[in-house]
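A single protein chain has been omitted; all remaining protein chains appear in their positions.
Every chain is named by a letter (A and B) in the order it is written, and numbering of its residues begins at 1.
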Amino acid sequence: MYVFLIRRVLAAIPVVVVVTIFVFALLHLAPGDPAAIIAGDLATAEDVAKIRAKLGLDQPLMIQFFTWAGQLLRGDLGNSIFSAHPVSQLIGQRLEPTLTLTVMTLFISILLAVPLGVIAAWRVGSWIDRGVMGFAVFGFSVPGFVIGYVLIWVFAIELDWLPVQGYTPLAKGFWPWLSNIILPSVTLALAYMALIARITRAAMLETLSQDYIRTAHAKGLATPHVLLRHALHNAAVPIVTVIGIGVALLIGGVVVTESVFAIPGLGRLTVDAILRRDYPVIQGIILVFSGAYVLVNLIVDMLYTVLDPRIRY
Amino acid sequence: MSGASESIAIPDAPPARAGVVAFLRRHPTVVIGCTLLLAIVIASIAAPWLGTVDPISINPGQRLKSPSAEYWFGTDRFGRDLYSRVIYGGRISLIVGLSVAALATVIGLAIGLVSGYLRAVDAVVMRVMDGMMAIPAIMLAIALIALSKASVLIVIIAVALPEIPRVVRLVRAIVLTIREQPYIEAATATGTSLPRILLRHFLPNALPPLIVQATYICASAVLIEAALSFLGAGTPPEVPSWGNIMAEARPYFQLKPMMVLLPGIFLAVTVLAINLVGDGLRDMLDPRLARKM
Partner (left out) sequence: MSVYRRNAFRATAAGALALILASPWSAIAQSVLRLVPQADLKILDTVQTTNNITSNHGYMVYDTLFSLDGKLAAKPQMVESYSKSPDSLTWKFKLRPGLKFHDGQAVTAKDAVASILRFSKRIPAGVTMMQFAKEIVATGGDTFEIRLNKPFGLVLETLAGPENPLFVTREADAQLDPNTAMTTAIGSGPFMFVREEWVPGSKVVYKKNPDYKPRSEPADGFAGGKLAKVDRVEWLVIPDSNTAVQALIKGEVDIIEIPQTDLLPLVRKDPNITVKVIDRVGTQAIYRMNHLIPPFNNAKARQALLYATGDQRDYLSSMIGFAEYEKPCWAVFICGTPFETQAGVGDWAKGDKKANIEKAKALLKEAGYKGEKVVVLDPVETHLAHAQAVVTAQKLREIGMTVELAAIDWGTQSARRQIKDGPDKNPGAWNIFHTWGGGLAMNSPLSNTPTPSACDGKNWFGWPCDEELEKIRLEFPLAPPEKQKEIVERLQKRFYEVVPYIPAGQFFAPVAFRKNLSGILDTPRLVLWNIEKK
């Protein structure tokens, strides 16, 4: 197990390096010129060229890359081209809201979706099953921003229970923090629950029909026991996979949700940085993201071995 | 424990020669799904003959009108006829959704099967997949479009690429579970060749969850296309897709909710139809689970 762990972590390094080079090349080959954005709309090409030179953006791509990579090896992600803030600080500022949103969403959706999926599979064909499946379809066929707007309208404007927008750090109190994060988490969770419930149900149906379940049933084991002990246990592998994949999907959803609710998280930092071509920031975020993916997938792979001892590494 | 045990008690499905009526009775969801989907596909193909006007012709004097006899769905911020845009919009949305689902699933399935079975390949492939997943889809799309040109094809490729690793991981997980089953060991022992094992045992096992995943990809592709539209990297907003109609109507949600909801309903119905078809196919393809719904 430990050997596996070390091997995996070592294997992750080339992944991150390749991603880094790939992203750097793509970014710098794509059109868009931070110097032009800095100079402003009414600046002339000469002004833009001067600023570009000052930023070192007129250097050959290779030199720019090695300058950046050199900094990186010293643990320095560089500074934003625009605000001159260190990239690590910018990411640090944005980590809490995004982590809160992600964890809260995962919490809500797993808590609700896995039982829903299990019940739907157990009572397959019943009105419960149809209800769950109908909800699943609804959940991921409505765009996140529409759900967000409806929730704002109902819970923040009409009922006046929760704030419209913004984020309050946990340090400033539990309720202010929670009240700001409820609507965005529910917005995100709705689509995500739909996915988890569907896959849970599918995996459960698969397992329920396998021989040993039939055997268990024939042996006269009580239904909830069979359901939980055998079926869920075996269905866990695909479910965990989907949750692992879902973390990746969450990052995409976070971008939209953070925009709708004006939450200063990593998603918005990414979009802002892309739109203004703040290269060091984009590159820094990519590094953080790839790190997170590698970690999540590592955890998922380890969960496989725990959940299903037949899988070995 | 009604459903599962009952269906298991029933003997195997009757011969495939049974008539249309029998098919209808056995798979109502497929029929409903196919009908809906067909209706939407036909509507978007036959758009010019369905009382539509030029969907890109603007008329700022008539902007943001509510639904009326002249403008069935009202007009958008440029005074374009929303009904025409929604009907025409199905073309781009369906093309993007279906192409992405097909592309991602086929490629992901192939890679996932091989990777799950061959350990030597597995390590390398999965690291590449991790790398692919590590790049946010939106960024990849912007870069791809910047390097070539904004077009529907590029959007399809850009949306499909990040979906591939997700399919691969799902397929691989299933393969890993099934690989250890006794009957596979038996097959290997009797000298059955690898492609045959893959085809006969893994594919049928991987297919049902994969269909669920494909329907999800199809739906999400349509939504990602909309998200890309916001960032200027989607299908060009002048040519309507359900995604970019909603994206453009987004600020007006409170004021004219129908501007977002009408294309949204079309989108939701389409997704529903695809899901019904997917669920139905799943039951048909998997004999053990037949007659469940």
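Following the convention adopted for this analysis, a residue touches a chain if its C-beta (ideal position, glycine included) is under 8 Å from a C-beta of that chain, and two chains touch if they have at least 3 such contacts.
None of these values were measured; they are calculated from a predicted model.
Seen in the complete assembly, the chain not on display touches A, B.
The chain not shown here is touched by just one of A:Ala43, A:Leu72, A:Leu112 or A:Leu303, and that residue is A:Ala43.
Touch with the chain omitted from the figure is made, among A:Phe4, A:Phe22 or A:Phe82, by A:Phe82. Counting over the whole complex, chain A has residues 31-34, 36-48, 50-51, 53-54, 80, 82-85, 90, 93-94, 145, 149, 152-153, 156-157, 160, 163-166, 173-176, 178-179, 259-262, 264, 268-269, 272, 275-277 touching the chain that is not drawn. Listed for chain B, the residues touching the missing chain in the whole complex are 57-58, 60-61, 63-64, 77-78, 146, 149-150, 229-234, 236-238, 250-255.
Quick note on the criterion: only the chains that are shown with their structure count from here on.
Rounded to whole angstrom, the centroid-to-centroid distance between chain A and chain B, based on C-alpha atoms, equals 21 Å. Residues of chain B touching chain A in their complex: 1-5, 7-8, 123, 127-128, 130-131, 133-140, 142-143, 146-147, 166, 169-170, 173-174, 176-177, 180, 208-209, 212-213, 216, 219-220, 223-224, 226-227, 231, 246, 250, 253-254, 260-261, 264, 267-268, 270-272, 275, 279, 282, 288-289, 292-293. Those residues of chain A lying in contact with chain B across their complex are 11-12, 14-16, 18-19, 22-23, 26-27, 29-32, 122-126, 133, 137-138, 140-146, 149, 153, 195, 198-199, 202-203, 205-206, 208-209, 213-214, 217, 223, 226, 234, 237-238, 241-242, 244-245, 248-249, 251-252, 255-256, 270-271, 274-275, 282, 286, 289-290, 293-294, 297, 304, 308, 310-311.
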